[in-house]
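The next block holds one structure in the form of structure tokens; read it before the comments.
All protein chains of the complex are present and in place, except for one that has been dropped.
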Amino acid sequence: MENLFTQAAGVPLNHYIYLSAIIFSIGVIGVLTRRNAIVIFMSVELMLNAVNLLLTAFSVHNNDPAGQVFVFFIMALAAAEVAVGLAIIVMVYRNTKSVDINVLNRLKW
Amino acid sequence: MQAQSSSIDFLPIIFQVIVALGFVVTTLVATHFLGPKRKTSDKLETFEAGIKSVGNARQPFSIKYFVVAILFVLFDVEVIFMYPWAVNFRTLRMDGMIEMFIFMGTLLLGFIYVIKKKVLDWN
Amino acid sequence: MEQLLLLIFLPLVGAIITAFSGKSAKIVSTVFSVVSLGLALVIACNFIPNASTQFEVNLPWIADLGINFHAGIDGISMLVVLLTNLLVPIIILSSYNHEYKNPAAFYALILFMQCGLLLVFTALDAFLFYIGWEAALIPIYFICAIWGGKDRIRINMKFFVYTIAGSLFMLMGIIYLYLQNPAHNFDIQAFYALNLDSAQQGWIFWAFFIAFAIKMPIFPFHTWQPDTYTAAPTQGTMLLSGIMLKMGIYGVIRWLLPIVPAGVHDWGQVAIVLSIIGIVYASLIAFTQKDAKRLVAYSSIAHVGLISAGIFAFNQQGMQGAMVQMLSHGINVVGLFFVLDIIFSRVKTNKIEELGGIAKVAPHLALTFLIIVLGTVALPGTNGFIGEFLLLMGVYNYGIWASAIAGLTIIFGAVYMLRMYQNVMLGETNSLTITFTDIKGTEKLVLYTICALIIVLGIYPKPVLHLTEASVQHLLEQVNQKLNTVN
Amino acid sequence: MNIIITISITAFIVLYAGLFKANKALLPLTVVGLLTALGFTFCAWNGNAVHFGMMQTDNFALAFSGICIIGTLLIFLLTQNYFHAKSDNIAEYYTLILFALAGMIMMVSYKNMAMLFVGLEIMSVSLYILAGIRKKDFASNEASLKYFLMGAFSTGFLLFGITLIYGATGSFDLDRIQAYLVNSQVISPIFYPGVILMMIGLSFKIGAAPFHFWTPDVYEGAPTLITTFMSTVVKTAGFAAFLRLFAGALAPLHDFWVAPLMVIVCLTLFIGNVTALFQKNFKRMLAYSSISHAGYLLFSLIVLTKNSENNVLVYAAAYTFASIIAFAVLILVKQKTGSDSFESFNGLAKRNPLVALCLTVAMLSLAGIPLTAGFIGKYLMFLNVMTEYKTLLVAFAILNALVGFYYYFRVIVAVWFKDGAETELSAPVQYKVVLLVSVAITLILGIYPAIILNLI
């Protein structure tokens, strides 16, 4: 019990870094391996959230609010990206009836 | 100004989540075993006002809903900038207020644009 | 100094005016080129034939990068400047029997190129030299590619990439020198004063040498040349062979030798060997050519090979020979190409076998052509003789084997040139040449001018030798002195 | 600060003008706004003001802002009838371009990495939309989606990099990061991956190999005018951002990041040039050429001297204006012939000599022929790297430049030496203005570069 308590009180910074790195990597792998535009997009969001988590951790660790403010910016701009991105995906879907990026080969890679 | 919350403060919330989750799962499992099981194919079809259902329900729906969703994402996220300002309103004083009013003005410009573009007209 | 600026930029002004003069471009450009020639002669008259640099201009241009508009004329420059300004009106006049489409652009490009060439020949700032070097290239590219013959695009691309490749490496060398120069400028005197070790000199030698060798061209960098000469319009070929080729030679004399004497010392032998291989090789190839234009092109490689061998032999005779030969070769080769052009314009072929007996129907042409051919094969009494004699002497001083090979080849050259003359001009007329009309008007003017120059220079070369002597001597001393301090 | 405010306000005014159907007033309003912004840029010269610790309008920022604004202005002049035929949301396009410009100004003048991120995103998000403004056109859709996915992906890298650097230094401020690098005895191990990640993220944005693969598709698929914008002004801003970070704050760590940068540069040069050689489509060729120019631009960072930044400025200016010419001609030709292959340029010299001449100057400048701005740019790059006598690298770049000649001259060949349709190709007045202004700038910078050499 006490163990749990102390652990909850002070998770070392390294763990945050590892966790974020893992989440970030999952996002990267998702982007690289998935073929569905929406899933790719979600993977990107995962990457951003890994960043947010880490920034917050650093911010608390350094006792500097700038990091958390940065998180706000990331969230706001990620939202803008979401808005635009989803609109683009819908636009593509309406033309192709698919969100698989494999159909995006009219222009060769 | 106000007390910093540490991770300990969130521990009880986790307790509550555990309790709620336990309740939900237990109940779901329990009803699964308690109820009678007499399945017929008619029963397992989707019910659409007694008419035979046609095609998959997961079709594209009106873009209006979609636009609302996008607008929500934008506006809701912009609102989060106001929370820190509101909490620190008395510390930031006049400067903060003017800046936030400019921010809100910009937001309003976008809002008026959206309305003018008749995005939010439902017919 | 105003005179020099005027000299350099008059053709540019001419080019701009010509570009907008429409149908009368031919006349306008002739006027400008003749005025330029006059100006060059005035400057030559005011030139005091000693080792000093005269009419010097030194204006800041891009001060932050240590680049100045620094130009001046010494004996060597004077010679090539004269050559340029002499040949350009001749070349323009020689185009009178052609009706080029879009003449304004054509003549404007020629004048523009003249400006670039004059920059090259007068620049005393390495950067300016480089700019002129490239500025001369662009117009000739367009001249050849727009008004050229068949397959011109591919051939010109090859030519262009070849030359620009060379010049980019030269640029690298220039940058290197600039960085080595504590004053951080491109001034030629500062470059002369640099003390580089032999490894540095070695690679800078190659960076420069390849650029110059491509331009001249020296074996094995010559492969662009015959194709380009053939595919280019005659005026383009004349510009290339008559003037542009001298850029390479001039570059070697002005920039390569004094800056990296140790490099020349270490690698000059290679250059000579390459030159001599070039002479032999080009002569052999020329011998087998069926197309007169290609034959002349290869003979040009042979001649240039000799010039470069004379320069790298690095003695007074060789150098002076190179000077004279630059001038003579320019005149001769222009003459040769003009004659071939006249023939081509009449009978639409330059194939040696298909021609013959032209002398009977066109005696004036035959006579002038003979004089030019004799000049080319260096018959005593023609301008070619003086140059080749001095060059062979210079090479002889360097090594007897070299001069033996080179000399033999020159004789060999006489054989194929004369054989070509014989096949083209003499013998019986055939169905193609029977209707041949003799030269007239500007053709006559140009060819007689060339012949006159050939003979005058052959009999009385003194002014040319006198013009360059002091400068050449100064150069040799300078280099030898520097070489001694390095070793 | 004034500059950004002016541009943003202009954007809003234009947006609302469009809302109230004042389509005729859009272009004049935009031009006035941009000229005002340009005026502010000049006024702020040598001011070196720091705004709230977030942005610094030093001469570096102002010079790049100036280029971006002028470039955008020229591109706006090209919009004549470009959007009108296709859509009725013209004001939105104007606004988006202006917003993108505002983002770029932030990118070139940031002092705090938050502003880098915000600027980058404002720019990118606008561009995602602009790339896809042809809603029914599949290529445009695809370009938009690809650009978006890649852009968002790269933003992730950039952010993770920023985060790690923040974790190590405890600040987003460039000066403090630099101070950290200079002062601290031991640099935190998370700093290094941060630098690499940021480099990757920014390389994506500027289209440097091996993170370039989206570039050709996006450039080809997007409407040509937007491609013009993306490959010129946007790219310039991207480089300025790159430079501000690496040549500024991270300069003390140069030894560490120069190795990966060198790999990026070499790959970029090689891939960009060699692939450009095989293109049959002019637009796509320009896309690859823009990749190769990214390589040259990064070249300046391999050796950091006090002139590195200015060199990039010169190169970017040269590249921007030459590319604007190329794209403007492309738009004209495409409107006439409906194709953007090399063949459609055949015989352009006969159809419109003026346009052909401008295009030739642009190609010469892009190829780096003396007396054009492109040469000065390349020269400065080589000079810069030569200061540490990295001759092999310069030789490599020279070989690539030679490859470049081939494909740029293919255009010249098509324009001048090939016969094509004899139909007249008339250029509207605005196009003529843009072409002549750009040509003038290209030549002036080529002949007398002293005016721009000491700007920063």
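A few comments on the model shown:
In this document, chain identifiers A, B, C and D correspond to the written order of the chains, with residue numbering beginning at 1 in each.
What we mean here is this: a contact is a pair of C-beta atoms (placed from the backbone, for glycine too) under 8 Å apart; a residue touches a chain by one contact, two chains touch by 3 or more.
By definition in this document, contacts and distances are computed from a predicted model.
Chain not shown in the complex: UniProt lists it as "NADH-quinone oxidoreductase subunit H", one of "Dihydroorotate dehydrogenase B (NAD(+)), electron transfer subunit", "Nitrogenase protein alpha chain", "NADH-quinone oxidoreductase subunit H" or "Cytochrome c oxidase subunit III". With the whole complex as reference, residues 1-5, 9-13, 15-17, 19-21, 23-25, 27-28, 30-32, 34-39, 41, 43-49, 53, 56-59, 61, 65, 68-69, 72, 75-76, 79, 82-83, 86-90, 93-94, 97, 100-101, 104, 108, 111, 115, 120-123 of subunit B touch the missing chain.
Basically, only the chains that are shown with their structure count from here on.
Here the spacing of subunit B and subunit D, counted between their Cα centres, is 40 Å.
Residue positions of subunit D touching 2 or more other chains: none.
Every residue of subunit D that touches subunit A in the complex is listed here, in rising order: 114, 117-118, 121-122, 125, 128-129, 132, 135-136, 138-139, 141-146, 148-149, 152-153, 155-157, 159-160, 162-164, 166-167, 170-172, 190, 213, 216-217, 220-221.
Considering their complex, residues 5, 8-9, 11, 69, 72, 75-76, 79-80, 82-83, 86-87, 90, 93-94 of subunit A touch subunit B. The touching residues of subunit A, when paired with subunit D in their complex, are 13, 17, 20, 24, 27-28, 31, 37, 40-41, 44, 47-48, 50-51, 54-55, 58, 61-62, 64, 66-67, 69-70, 73-74, 77, 80-81, 84-85, 87-89, 91-92, 95-96, 101, 104, 106-109.
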